[in-house]
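Omission of a single protein chain aside, the complex is shown with its protein chains in their original locations.
Per-chain residue numbering starts at 1, and chain names A and B are given in the order in which the chains are listed.
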Amino acid sequence: MSDVDTRPGAILKNNLWTSNPIFMQVLGICSALAVTNLLTNTAIMTIGVTFVTGFSNLTVSLLKKFMPRKVRMMVQTLIIAFYVIIVDIVLKAYLPEISRNLGPYVGLIITNCIIMGRAEAFAQSNDPIPSLWDGVTSGLGYMGVLMVIAVFRELLGFGTLFGFQILPDAFVPWTIMVMPPSAFFLLGIIIWVGKAAMNREGAPA
Amino acid sequence: MNKEGTLYTVVFIFIVSFAFVFLLSMTNQATIERVRLNEEIARQSAVLSAMGVEATTVEEIREEFARIASDEEEGLFAGRIDGRTVYAKEMSGSGLWGGIFGFLAVTADIQTFVGIEIVDDNETPGLGGRINEPWFKEQFESQRIPDDGITVRAGEADPERGIVDGITGATATSNAMQSIINRTVEQFRSPEIRARLEELAAQLASGGEV
Partner (left out) sequence: MIEKLFQKQQIMRRVVGTLLVLLVFATYLYGWRVLAVNALVLVLGIATEWIFERARGKKVSEAVLVTCLLYGLALPPLVPFWVAAIGIIFAVAIGKEVFGGFGRNIFNPAITGRLFVYISFPTLTQRGWVEPRVPGFVRNLFGIDALTGATPLGFLADGATESVGFWQLFFGFRMGSMGESAVWLILLAAVYLIATRTAQWRLIASTFLSALLLQTVFYFTGLSEMVPHLAMMSGSILYVAVFMSTDPVSGPNKPGSQWLYGLIIGGTTILIRNFGGFPEGTSFGILLGNTFASLLDELMPKPKRKKKPAKKAPSREPAPSREGAKA
């Protein structure tokens, strides 16, 4: 990521499609496997990630002038942890139900490689506003893929979408869709479809 | 001052850490009351729900909970619901990933379940976490308690023989629920706890507010 195009449109397209964090960079896979069996949980989780990526990028970019090089990773981690705890506190205080459902996963946002990856690859060498935008769009790219996985998993695993019954009662839920391994091959299929579409488009792969 | 020097680095880290931790504790302070309140309401609502009392709004929960005699230290509760005495007790144990914590309510003779409610668990969301779903919890309503305890097993529900439906694909969680519930029933039957529950029930009868 040496000379990055920092125009907002370019960043958007890059993060949502041409170098989507999930299916091009294959980052943040652990959470993609863990939380995607229910759409509601996935939505909240990915909103959390989007928020954290955006603001940690912004903060890293603001502080980069003062940051000694050798401790920059430490500081980035500190900033990310800060925002993750904020998300956790806000969920506990205002959405206790969801906070209970997500359990330990919110805390685990900190281990999401996308956040640190964007801080290091983009925010460290760009201005605050493009950095914020980059973080938010990366989060959205992550959200997009996870939501697609979650649609399949919730629909086939429970017969519901966002908790509403969609498929008839006669439908037999596919237990494996509820379990993490299903996300593994669904993700594989999505990467496959995505790359095939990209090749057809003729974009540099 | 040299940006890469040791002194600058130490001072920088100190200031940054201080600033972020300060902001965090501010946020925490600002919401702590709310979080505590949420937890208390969640707890009270769980006790009520285990006992089969309907209460949705915060006011209702407070009002209904005030009618129950409770021993918060022991986690024991007694209430008169629809003319019969119902006991509830905290239950806890280890699940697949971490502790499971909730309440179990039984009739005064400890022969029949009234209901269960889960307050906190770390089971796999959508898998073991389904112990929070109504279909699972509703199975316990009016379920007779066999002498050797209930069995939680997926796909083999048989209320007559004390078998409730477990969660397919989450055997560990199903087994954990089984042992937690059976252990709690044992505790209900121990003389000290029974005595304490009867005391609480007596307070109810004499109209004593707790």
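We take it that a residue touches a chain if its C-beta (ideal position, glycine included) is under 8 Å from a C-beta of that chain, and two chains touch if they have at least 3 such contacts.
Remember, predicted model here, so these are calculated numbers, not experimental data.
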Touching residue (missing chain; options B:83, B:134, B:155 or B:191): B:155
Residues belonging to subunit B that touch the chain removed from view: 154-155, 168-169, 171-172
Contact footprint on subunit A, counting only the chain that is left out: 172, 174-177, 179, 185, 188, 192
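One rule holds for everything that comes next: only the chains that are shown with their structure count from here on.
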Between subunit B and subunit A, distance of the C-alpha-averaged centres to the nearest whole Å: 32
Contact footprint of subunit A on subunit B as seen in their complex: 3-4, 8-9, 12-13, 16-17, 20, 23-24, 27-28, 31, 34-35, 38-39, 42, 97-98, 120-123, 125-127, 129, 132, 168-169
In the complex, subunit A residues that touch subunit B: 34-35, 37-38, 41, 63, 66-71, 74-75, 78-79, 82, 85-86, 89-90, 92-94, 96, 100-105, 157-158, 175-176, 178-179
